[in-house]
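Here the complex is missing one protein chain, while the rest keep their positions.
Here is chain A:
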Amino acid sequence: MSEAYQPARILNQGSTQEKAEGARLSNFVGAIALSDLISTTLGPKGMDKILQSPSNLLDSTITNDGATILGSIQISNPAAKILIEISKVQDDEIGDGTTSVVVLAGELLKEAEKLIHKRIHPQTIIKGFRLAKNIAIKKLREIAQDHSENEEDLKKYLKKIAMTIFSTKILTPYKSIFADLAVESILRLKGSTNLESIQILKKTGGLLKESYIEEGFVLDKKLGVGQPKRIENAKILVANTSMDYDKIKIFGSRVVVNSSSKLAEIEEEEKKKMLRKCQKIVDHGINVFINRQLIYNLPEQFFTDHGVVSIEHADFAGIERLSLVTGGEIVSTFDHPELVTLGTAKVIEEIMIGEDKLIRFSGCKEPSACTIVLRGSSKQILDEAERSLHDGLAVLSQMVKNPKTVLGAGCTEIIMAQAIEEAAKETSGKIQIAMESFARALTRIPIIIASNAGYDAEQLVSELKTSHYKGNTTFGVDVMEGKVCDVQKLGIIESFLVKQGMLLKASEATEMILRVDHIMSSAPRRRGMN
C-alpha cells in the first residue's frame, strides 16, 4: 500500500481535533462536569467553595457566588468555557442568578445527550428547545406581577426579594438586616442604576450583624497632621494634581547647575512655585482640599496655616465618587477660581470604626450617596458579604426600573415546565420529545435545591407537581421545613429579570453547544516563542 492512501494529516503538529460523536461527547462531558461542580452551591442550603489562587497559597477566597467561582477556575474544555462566559454576562447584566444559569444549561445538555442517544438530530432538539423556551418566557411574562404603582408596596417587595437573594448567601442569619440596608440604599438612588454612589466599606472586627448604613460618604483616609478633626459647612475642592514636586512637563528639560548656590536658588524657586500653586488653591475660598495624588509636607503645612484641611492620596475611584457626591468638579488647573464648581458637605469629621480612623462626609449635595459599612470577623467573610451585597444591590437597582416579580422556591420553574408540557401535547413529531426534555430540565432546578438541603428531593418535587396540577399554582418547596407549602405566604419572591435572563442565556448557550459537531484545537502556544 503506498503512502498516498494513508489518511492525510492536514493540521499543524500538536493540534487535535474531535469529530461528530466524539466532539459532542467532549462538549457534554465538559459542560455537565462544570454544572455539576457548581450545582451544590445552589439554594439556601447550598455549600460554599474555597478557591485558592495558584500563585499565592495563602490567598484564598470562600464563596457561594457562581460568577466568582467560575471566574477563578481554569478550564480548557471549550464548552465549559461557554458556560463560564454566560455566567459572567449574567453577573454583568443582572447581578444574580449566576449559578442557576449554568446549572440550567448543564441540565439542558444532560437532557439533550439522552435525546441524541435516541438518534434525534441536534437541530431538531434545538428547534424543540427554542419552542419550549418561547413558551416558558411567555408564561413567565404572564405570571409576573408588576408592582410599579404603589411605592409602599414596592418597598415591601424589594425587601422580600433582597431576603430571597441573601438567603442563599453567607448573610442568611441576618438577611433581614441586610435586606433593609440594601433596600434603603437603593431607594436613595431614586431609580438610577448607578451603583457608584453606594459605597461598600469593609472593616474587619465586630460581627456581620453590626454592619450599618452610614449617611453620606466615608473615605478611608486620614486628615493632615495638626488640622481640625471636624469641619462644618465645608467647601471642598476635589483635585487631581501633583502636590509632591511639580516638575515642568516640557520634554527633555533637566536641571544643570554648576554651583550649589544656584542649586539652592532653583530649589527656592521650585518651593515658591509650589507655594504659589497652594495660594491659588486657597484663593478658591475653600476649607477642604482633597487630592488624588500625594501632598508633601510643604504644601500641607501651607494649607494648615491657611485653615484649609487637606486630604492626600485619595485613589482614583475615591476621587470620582467624591466629586459625584459632593458635586464638585475634579480640578487640575487653578487659574480661574470663578469657573470652578466647589463641592459641599455639611459636616466632615473623623470617625472611628473599630480601630481605624476614617473621614465621613455627611450632608452632601448628592443625597443619594451612602456608605454601607460591613463588619465581620475575617477578611474572607467580609469579601463574601460584599459580593452577596453587591448581587443584591445590582438586582434591586434593576428591579426599581422594572418592578416585576415572580414566586421563588421552585414554584416558577414548575409553572413554566407545566406550560411547556401542555404545549408539547399539541406538537407532533420529535420536537415534542425535545420540549418535554426542556420541561424536565427546568424541574431539575427545584430538585437540586431540595437535595442540596438534604431532603428527599424527588419525592418533594413530585408532591409539588401534584399540588400544581390540583390548581395550587403558588406552591413551592420550603427548604427550611422540607415540605411543600404556599410560597406567596412565605414571601419568597424573585426578580423577573433574573429568571428571564437565566432562561434566555442558558438556552442560547445550550443551542450553541448543541450545534457543534467538530472541535479543532490548536497546539498551545509554546512558551518563549515570543
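Going forward, contacts are C-beta pairs under 8 Å (C-beta built on N, C-alpha and C of every residue); 3 or more make two chains touch, one makes a residue touch a chain; residues count from 1.
Operating definition for what follows: contacts and distances are computed from a predicted model.
J.: The chain that is not shown, which UniProt protein name from "Carboxypeptidase A2", "DDB1- and CUL4-associated factor 13", "Tetraspanin" or "T-complex protein 1 subunit epsilon" does it carry?
T.: Record says "T-complex protein 1 subunit epsilon".
J.: Where the complex has a chain not shown, which of A:D59, A:E269 or A:E481 is the residue touching it?
T.: A:E269
J.: Decide which residue listed in A:L25, A:V257, A:L294 or A:M480 touches the omitted chain of the complex.
T.: A:V257
J.: Which of A:E329, A:E350, A:E386 or A:E463 touches the chain that is not shown?
T.: A:E329
J.: Given the full complex, what residues of chain A touch the hidden partner chain?
T.: 2-5, 7-13, 15, 20, 23, 27, 76, 78-79, 81-82, 85-86, 88-89, 92-95, 121-124, 130, 193-196, 240-241, 248-258, 262, 265-266, 268-270, 273, 320, 323-324, 329-333, 336, 339-341, 394, 397-398, 504-505, 508-509, 511-512, 515-525
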